[in-house]
Structures are given as C-alpha cells and as structure tokens.
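Yeah, one chain of the complex is gone here, protein chain that is, but the others are all in their spots.
Naming follows writing order (A, B and C), and every chain is counted from residue 1.
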Amino acid sequence: MVAFEPRNVDFRPRVEARFARQRFLSHLGCSLTFVAPGTVDIALAFNSDLGHAHGCVHGGVVTSIAESAAACAALTLAPAERDVITTELKVNFLRPAGEGRLVAQGRIIKPGRTLMLCQADVMEERQDQRVHVLTGLVTVMTV
Amino acid sequence: MVAFEPRNVDFRPRVEARFARQRFLSHLGCSLTFVAPGTVDIALAFNSDLGHAHGCVHGGVVTSIAESAAACAALTLAPAERDVITTELKVNFLRPAGEGRLVAQGRIIKPGRTLMLCQADVMEERQDQRVHVLTGLVTVMTV
Amino acid sequence: MVAFEPRNVDFRPRVEARFARQRFLSHLGCSLTFVAPGTVDIALAFNSDLGHAHGCVHGGVVTSIAESAAACAALTLAPAERDVITTELKVNFLRPAGEGRLVAQGRIIKPGRTLMLCQADVMEERQDQRVHVLTGLVTVMTV
Partner (left out) sequence: MVAFEPRNVDFRPRVEARFARQRFLSHLGCSLTFVAPGTVDIALAFNSDLGHAHGCVHGGVVTSIAESAAACAALTLAPAERDVITTELKVNFLRPAGEGRLVAQGRIIKPGRTLMLCQADVMEERQDQRVHVLTGLVTVMTV
C-alpha cells in the first residue's frame, strides 16, 4: 500500500464539493464515507428503486458507485488547476449485490500526470460479513 | 451483420417482462424501443436527476443503459429455461453525454451456449445529429 | 465507417519504420498488409512456435497482433512530432485460433488529441472461410 502526497492541500473540500454537485449520486442515496490522498469510499444503503429483475441491486448502480469512488480518489491527487474525467472502466461482477449496505472503495494504483489508474472494489455488508461483489479498473484523465 | 435465430419464440414478451421488473431502469426513465433476435435498444430522455458535476449525464447512468441493452440482447437468444446474468463489462467513454436523448444499443457478437459476448454502444441525439458517447463489450452468462 | 484525414502526410513510411523496428513482431513472423488513415492490418502465418497446450495459437500471440494493429492505426493519425504508446487493452477470445493465417485489423473509433480509441479484431482464414477469433478495444496515448 503506497502513501500518496496530495498535489493540492485542499483535496478534501474539493472532493466533497464535487460529490455534492453529482445529483445522480445523491439521488441514489450515496454518501461519501472516507476521503484520503489516493483513496475514497462511497456508501449506499439499499432501497427498492435500485432493484433489478431478481430483487437485487442493478449492476449499473454497483458500477456507478465504483466509478465515482475511483474518480474521486483521482481527484484527491489532482493538481488544483486540473479536473478529472473517467475515460474507461472494466468491472467484473463477483456476486449479485443484495439488500445489504454497499461500500465502494476507489484506490489509486498509478497517479500519472495525464492518466491515473484506479482499482475499484465494492463490498456488500450483510449482517456480520463483508462480501466482495465487484472488482474493476478505472482510468481517469486529468484535464 | 449476422442474423440470429432465437432459441425461444417468445423472446419479445420475455425481454419486456424482464425490463418491466427492473425498477432501476424505470426509475431512471428508460424505455425499451427495439427488440429483435440479438439486438435490443433502450432509450433515456434527459432529466436533471441523471446529472453529474459538469451538468452532463453521469457515466454510471450511460454504462447502466449500455449494460441493460446488452443483457436484454442476450436474453433474446437464450433458451426458454435459462436466465442471463452479466459477468463483466468494459466501456470507453467517447464524449460526455449532455442533455439529448440517449439510445443504447446492445448487439450480440457471439451467442455461445454458456457465454454471450455483446457489443454495447450509446448514442446521444442532439437536434439533427447522433453523437457516439460510449462503446463497450459486455459478457453475459446463461444460468 | 468514418474517413480520417492523416495529420502527417508521411503516415505510411512512419508506420512501416515502426513495424520494422519491432523485433518481436518480425520474430513471430508478422507482416504489415494494409496501411490507411485510421486502419492497419497485420497478418501472421501459423508456425509451431506460436503454439499452445491445445495445438492452437497462444492467446498472447493473438492479443499481441491485435494490439500492434491498433497502435499502428493510431500512428497513422498522430501528428508528426508525437509518438504513440498503448495504455490499456481489453480483448475477448471468441474462438481458439488454429493453424490458419491470422489477420488483425486495428481501426480508430475516436482519434482524440491525447487518447485514441481503437477497435481491434482478429480473423483466422481457414480454407474458404474467415472466422472471428478475437475482438477488443485498445487505448493509445500520443506522447
């Protein structure tokens, strides 16, 4: 696990402001639960609007919070004058996400100047266990 | 372009029923606009709940409709006794999706018995042009 | 199918020179069979050094020619003062590649200034048919 130096000391309010402007995330019911240089967690409690044909959370929702956590993790390391956009992502669905609380963790693997590569994982908390429901890689470009 | 034979003549009501059960898609405002063997289109009109920090549609929304179109396309070719689940996807974001109508097209590339590979593309309709906003590949497993 | 304008009229000798310097490709036995703005084909005749446990061509070989065709396709559209490097790729193996001639086609989907997205496909020619053995997406960065 690498420790990263932020290139902008105000990384935390910056991530919070971006998160607050993302209406889709608040609309889903997401909250920002951890922000550190190179790592961001986003949590989402189940509600029935997230549902899928089989009574579990739609894969697009799980992917959305993974992507958002990754993009926010990249933002913690971006210089103050640059914004970030996601250019591509790849995810594998390990298990269906059910009615537990989801926690997405975005973690920077390589903080390049132009491209940052992030790992994204989503865990579902079911009673006393955490189940790994998604893993993926997200590329974010600074612009 | 390959023409596919459905393995279940009732593929259309099956896709419609699955789509109707996906509360997340109706919650976003999606509609099923085309269903044929191996190809499904899903459309989504802009509304401000889909929004992202920059006033455009969240990448997770665009990915969600792409994934859904791909999974539905796979369902058109699935045998009657088997269901489908998405196991992995990879998307590239070509341009930000703005306030036009989005149309996701899922198209089967390889209809294997266990795994089906689908191409997914999302176009945004802006006045008199169609802009390509996402392309990707989605693997769907029959179960 | 989009027609692309090269940003460097000498795109053809540039691709040929790059290909000639790639010892791994000539070592495999590859040849450059088509070069146009935004599209490059690379062919590879079977030989037993490419083999895999099952008597077919190793997936890494098939991926290598797909990636090379994509990177060369990007080079046809790069400005004269910029080089290209592949940053990521995703491929799906549709069928095992056997003892026929392989042809990889790289085709630019989006020729951005910093990032170019390429589609890559590999066909195997077996007697009088062409079989699709790999499809994928390759991101190339200009540097």
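Remarks
Simple rule for what comes next: a residue touches a chain if its C-beta (ideal position, glycine included) is under 8 Å from a C-beta of that chain, and two chains touch if they have at least 3 such contacts.
Because the structure is a prediction, the values reported are computed rather than measured.
By the touch rule given at the top, the unshown chain touches A, B, C in the complete complex. Between the chain not shown and the residues C:H58, C:R82, C:K110 or C:H132, the one that touches is C:H58.
The chain not shown here is touched by just one of C:T39, C:T87 or C:Q105, and that residue is C:T87. By the touch rule set out above, subunit C reaches the unshown chain at residues 18, 21-25, 27, 48-53, 57-61, 63-65, 67-68, 85-93, 96.
In the full complex, subunit A touches the omitted chain through residues 90, 92, 94, 109-110, 117, 119, 132, 135-137, 139.
Subunit B meets the missing chain through residues 87-88, 90, 114-115, 137, 139, 141.
Quick note on the criterion: only the chains that are shown with their structure count from here on.
Fitting subunit B to subunit C on Cα positions gives a rotation angle of 180°, stated in steps of 5.
Chain centres here are Cα means. That of subunit A falls 22 Å from that of subunit B.
One finds 28 Å separating the Cα centroids of subunit B and subunit C.
Multi-chain contact residues of subunit C (touching two or more other chains): 90, 137, 139.
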